[in-house]
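Here we show just some of the chains, and they stay where they sit in the whole.
Order as written gives the chain letters A, B and C; numbering starts at 1 within each chain.
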Amino acid sequence: MRIAADASPPRIHAISYDPDRLEEREIEDVETLASYREMSGVLWVDVSGFGSEPTLRRIGEIFGVHTLAMADVVNVPQRPKVEDYEDRHLIVTQMARLREHRSVELEQLSLILGPRWVLTFQERPGDVFEPIRQRIRAGVGSIRRAGPDYLAYALLSAIVDGYFPVVEALGEEIDRLEEEVMERPTPSTLHQIHEIRRMLISLHRIQWRQRDALSSLLHEEPSPFTATVRVYLRDVYDHSVQLLDVIETSRDLVVGLMDIYLSTISNRMNEVMKTLTIITSIFIPLTLLAGIYGMNFEYMPELHWRWAYHAVWGAMIVIAAGLVIWFRTRGWIGRGDIRSPTDRGR
Amino acid sequence: MRIAADASPPRIHAISYDPDRLEEREIEDVETLASYREMSGVLWVDVSGFGSEPTLRRIGEIFGVHTLAMADVVNVPQRPKVEDYEDRHLIVTQMARLREHRSVELEQLSLILGPRWVLTFQERPGDVFEPIRQRIRAGVGSIRRAGPDYLAYALLSAIVDGYFPVVEALGEEIDRLEEEVMERPTPSTLHQIHEIRRMLISLHRIQWRQRDALSSLLHEEPSPFTATVRVYLRDVYDHSVQLLDVIETSRDLVVGLMDIYLSTISNRMNEVMKTLTIITSIFIPLTLLAGIYGMNFEYMPELHWRWAYHAVWGAMIVIAAGLVIWFRTRGWIGRGDIRSPTDRGR
Amino acid sequence: MRIAADASPPRIHAISYDPDRLEEREIEDVETLASYREMSGVLWVDVSGFGSEPTLRRIGEIFGVHTLAMADVVNVPQRPKVEDYEDRHLIVTQMARLREHRSVELEQLSLILGPRWVLTFQERPGDVFEPIRQRIRAGVGSIRRAGPDYLAYALLSAIVDGYFPVVEALGEEIDRLEEEVMERPTPSTLHQIHEIRRMLISLHRIQWRQRDALSSLLHEEPSPFTATVRVYLRDVYDHSVQLLDVIETSRDLVVGLMDIYLSTISNRMNEVMKTLTIITSIFIPLTLLAGIYGMNFEYMPELHWRWAYHAVWGAMIVIAAGLVIWFRTRGWIGRGDIRSPTDRGR
């Protein structure tokens, strides 16, 4: 689920905007950031890839970020948290993205909210922020008119909402496994259940911390967020709580799946054992009968009776039929013995 | 359990009343609502179906509802919660109704309590509010004389009490499954236990949130509810806690059912294995005996004894009887071996 | 456990007393209660049976009880709780009584503590208050000199202490089941474990709420109880906590019983399987040997050896003995194979 951070040199992307102006550039020389910092309006610097530590450290220096904060940015993975270094606020989050084959990619996204700028650090290029960039470029909505706190809100909102497709995919997977476990459980099913359980444990812990971080962000006093943006932030917090709900429900369901797996396996073994017992019980007495008349005693009067052979056949059929009827009354033979045992559950 | 929201255009139903006056109408043109809003007395606008988003947004605008609140109304399902936008209070709840075949239908009911009006939004027509409409029309009780907070209370009360038939039906289902699991467990039983467990997990989470929402509504300061109505609201809260109790008890019982299922399956396998072992143990030695006297050695003195054949029959009967007695002393053969194994538990 | 409330007309029993005076009467006409209310001293009105709702409602009116309080009294079962309507205090509790055959009868007992009187409502005649009535009649102890709060305390104390014989009976039942599950587990044992678990879940939830209610009664400010009576009430609270402890311990033990049940069943199946395997393993090779010398080939030199038949017998005995020794070294045959498997655990 977690891939090592990108070791290539950091790609630095800066967007500086105010209601009337937009400047967007890929930064090659980290020192030019100092001039960006002086521009009016809001500055968003997005750094992808942790290949060059000196560069990262230099960015921290330019924006006056505490070294402990920068250490948390670079040493991944950290648990989601909010830390407050006077007028710089470090928000560590984990960004989740759904990849092909239902795999999930987790990546640490550290956000530093300063007086007039937002720094974001991600482990590798590729994120859930594209719609926000579009909105800034197009100037739709209030984002261009609002301050850096609104930008931080928008980014956090994108991160939290990015989990929904992930948990929905997991939910569908659980539904599929539920059907599989009821109808054709194999060791591979077990493996998949464990995999999904493992992923839910991770997601739950991350989301739990994320919710705590958002809550402390919401109740911090004094807050870096204006009252208006706080109303929006409450919405992000809400989504985070809802995510936790979905994850916990999924986790409870997966625990139930394990129980059903074991029960279904036991059920099947029961069917197998019944089959064995029925066949053994029917044929072994008949074999004994055949064995008796295969003995070589000199004086065995039945051997000379004319109808004896047919009588033995008859006895065998009667015994077999009797046993079948007996098993039927015990409920061991029924519909389920002719159709596959898994069909019975339908 | 959850069906997609009704995509047909919203049906808007408005009731405006004061102690002396009642006006009730289906609204075709959403703009007429503005005039309703100006009427004296209490206004209740009920919107069913989310087919036309612009209409819904327009209703929000007419009543001055925050866009975030309207987003929560429209994007279903939301977790139950209370949000407070100055003098508008958004209360999101989930309404449960029992359908035929013991299935449960869940539907989001968002209630916005304004200064002199109540808006309710439901996903589709059909609700638990009919008795309230009757009471308003008939003017019985205090509802016509009371304010919009009393109306909100009455609606919330109807929603919470609407869960009782649902959990009672689940309780009866659990009792039925309990009997089934003890007496004739099948894979289908397992399936039903899982289904009911799944439903209880959902209901528990919803009701948990609902209780939290009611609690925060009760302790909000300043409150949109008058002291008199708060006493009634405490009663709704109480019912919600009681619901949670019933749901948790049911959940504990269902977990117990899984354990019993597994134990019963194990018990049955034990019976099957005993049968196999008894039959095998009795017939295999006899078959060996028959096999021995079926050998073709030239010098086998017994073969020529006159009474040998009958002696072998006698020996067989003695061996079989001895084994039966031995199994009986071990407690493997008893009442339960003649009657069906499931009868033993009676 | 819960029986429907008595539908016969309510039996009303009134006791009015002060240190010097005692008047006790069965009330036929509910209106006479108004005069009782005017008497000096303490009045205790006990109502059994909910057959006539108008009568109950009229009693509520006479004593000025809020309609919501009366609704909680009549709509059983309610969870135990304390509600405070100005100078009337509603205390809802569940009264438990042990019946024959270790069954438990639960009954809602609602107590309304007013300025100079106590009302009690029970679902049907028969309660745990007889000793209190005796003490009032005899005038022993301080009850005749004390106020209505002391009477309320005495009633609550009797209710809480009435649970102790119930949980003790359950404890003895658990001990008995523990022995049964270790030594002769049957499907019926499973059934009984589930029954007791079910009862403990109910009792736990009731007692939990009861403790909460007592705690809020203890810490209410201003309190309807004088400081002296509060010391006694703390004792009732204490007993309630102790009850919870006993119930929780019992619940933990019952969960353990289920585990032991499953393990014991598995142990037994193991014994059965070993028996089957031993018998099959010993006799099948011998049967093969007999089968070989039962073949009809023309050229089988052994058949004509004089001592061959006896040699085969010898070989059979050697093979059987060798297998028995082998199984013994594997620990499959031992004491436990001769005595019943359950004896081994002793």
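Note that in this section a residue touches a chain if its C-beta (ideal position, glycine included) is under 8 Å from a C-beta of that chain, and two chains touch if they have at least 3 such contacts.
Just so we're clear, the structure is a prediction, and the values are computed from it rather than from any experiment.
Visitor: Since every chain here shares one sequence and 3 of them are in place, how many copies does the full complex have in this file?
Guide: 5
Throughout what follows, only the chains that are shown with their structure count from here on.
Visitor: For the two copies chain B and chain C, what is the rotation angle that overlays their Cα atoms, in steps of 5 degrees?
Guide: 70
Visitor: Between chain B and chain C, tell me the centre distance in angstrom, where each centre is the average of that chain's C-alpha atoms.
Guide: 25
Visitor: Determine the centre-to-centre distance between chain A and chain C, using the mean Cα coordinates as centres, and give it in whole Å.
Guide: 41
Visitor: Residues of chain B that contact two or more other chains, please.
Guide: 262, 266, 269, 273, 276, 280, 284, 287, 291, 294-296, 300, 341
Visitor: For the complex, give me every residue of chain C touching chain B.
Guide: The touching residues are 66, 68, 71, 78-79, 81, 83, 85, 184, 186-188, 190-191, 194, 197-198, 201-202, 205, 209, 258, 261-262, 265-266, 268-269, 272-273, 275-276, 279-280, 283-284, 286-287, 290-291, 293-296, 300, 302-304, 306-309, 312, 340-341.
Visitor: Going by the contact rule set out above, which residues of chain A touch chain B in the complex?
Guide: 178, 182, 231-232, 234-235, 238, 241-242, 245, 248-249, 252-253, 256, 259-260, 262-264, 266-267, 269-270, 273-274, 276-277, 280-281, 284-285, 287-288, 291-292, 294-300, 329-332, 341-342, 344-346
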